[in-house]
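The complex appears here without one of its protein chains, the remainder shown in place.
Up next, chain A:
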Amino acid sequence: MQTNFTLDQLADPNIAVADKILRSCVHCGFCTATCPTFVTVGDEDDSPRGRIYLIKDMLETGAPASTPVAFHLDRCLSCLACMTTCPSGVDYMHLIDYARVRVEETYQRPAHDRALRAVLAAVLPYPARMRAALRAASLGRSVRGMIGTRGMLGQRLRAMLDLAPGAVAGRSSTERPGVFKAQGTRRARVALLAGCAQQVIDPGIHDATIRLLTRMGVEVVVAKGAGCCGALTHHLGKHDAALAFARANVAAWTREIGAGGLDAVVTDTSGCGTVLKDYGFLLRDTPEAEDAARIAGLAVDISELLVRLEYQPSVTPPPGMVIAYHAACSLQHGQRVTEAPKALLRRAGFTVVEPRDPHLCCGSAGTYNILQPEMAGRLRERKLGTIAPLKPDAIVGGNVGCLTQLSGTAIPTIHTVVMLDWMAGGPRPETLPSDATIAATRPPAAVAQDAEATWS
């Protein structure tokens, strides 16, 4: 596509990168078809191609982001389905990332919007603050009915309260640095991204990862100085804060490489994994560029690592059990990890079914379900509507955000690694219905047929 930048503008390395990305777009429009917001609202301005055009115009004119530009860019989930679809290989992720920074720098948001974003950036990445906030939220639930539903602010407050878990767990085992020793002969040594919000919302996920990996002979390190991956602030357009997190992690894991060596940096939150794998790009112009690229190269999703380590189950699932695999966008589009989780779950003995349109986001998308509750709600309904006919005993996926977003129905949402740990000798997930209920839902004979009817 034609672009119109002056040489002066192109001297800015960020614009030079954006220009290259824009030039690779041929405006074919394929991306519109798989964009959750375009499919929902049917407006070019809410499609990847439309947003690319809005960004092009904003960058070419050099003008501050206008209200409509901020509105439509904010509505992008960064699910990256467009990148999976794009035949031209347009690097939409880096374009929208940079555009968000421009919006953050040049657009004056309404006061309540600014305040909320500041609060999210100041709370979510820090487990202790997050826990305190969740405790406050459980108190807040009693006044939920008093919050108005009309304004954006009211909707957002309600969304936050709805997303907070009913009971807040105590401090998780991964909140402090430590080393979890391999059982038997050590096969590998990995750093686990302890991260931030997930260990507060559901500490059981890290526990399962550590149990499973150590049982398989892997030493798991929670490195001192590592924290939030930076994704949350990154997607809010808060560039400096995101870089600070990334740098701290790169430094922490680089030290760990020096100390005991690392075979991988593993994450069990796919939203974080996408950003970890991008550290090389994020820190490209910093003194840590080389280290960052090395860390990005070591980053793997837990499912990729388990395939590499040849995961084997030791027990079998309850008869008749069917699970619906929900593909998190950060995994399927951001990291292009599509088969590994399903293959592992099948190897573990589960009958795995998939809903129609698995490429469409559930609306979670980091802080999106708080900042864009209406669109997120419509996408949640759509996703649940495609899962319900499958009548699964659980919805299983690799990202805590999706699991929270899709919770609240009769079907429990459980992390992939929790299911895999269970089949390898770990505890049975507490939220699962009993074996008798599972068997009663569907006779085992029907399960084989369901598996055949899976959408591809």
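What we mean here is this: a residue touches a chain if its C-beta (ideal position, glycine included) is under 8 Å from a C-beta of that chain, and two chains touch if they have at least 3 such contacts; residues count from 1.
Basically, contacts and distances are computed from a predicted model.
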Next on the checklist: Out of "Oxaloacetate decarboxylase beta chain", "Glycolate oxidase", "ATP-binding cassette domain-containing protein" or "Tripartite tricarboxylate transporter permease", which one is the UniProt protein name for the chain not included here?
Outcome noted: "Glycolate oxidase"
Item to check | For chain A, residues in touch with the removed chain | outcome: 1-4, 23-34, 38, 41-45, 47, 49-51, 53-54, 57, 66, 68-69, 72, 85-90, 453, 455
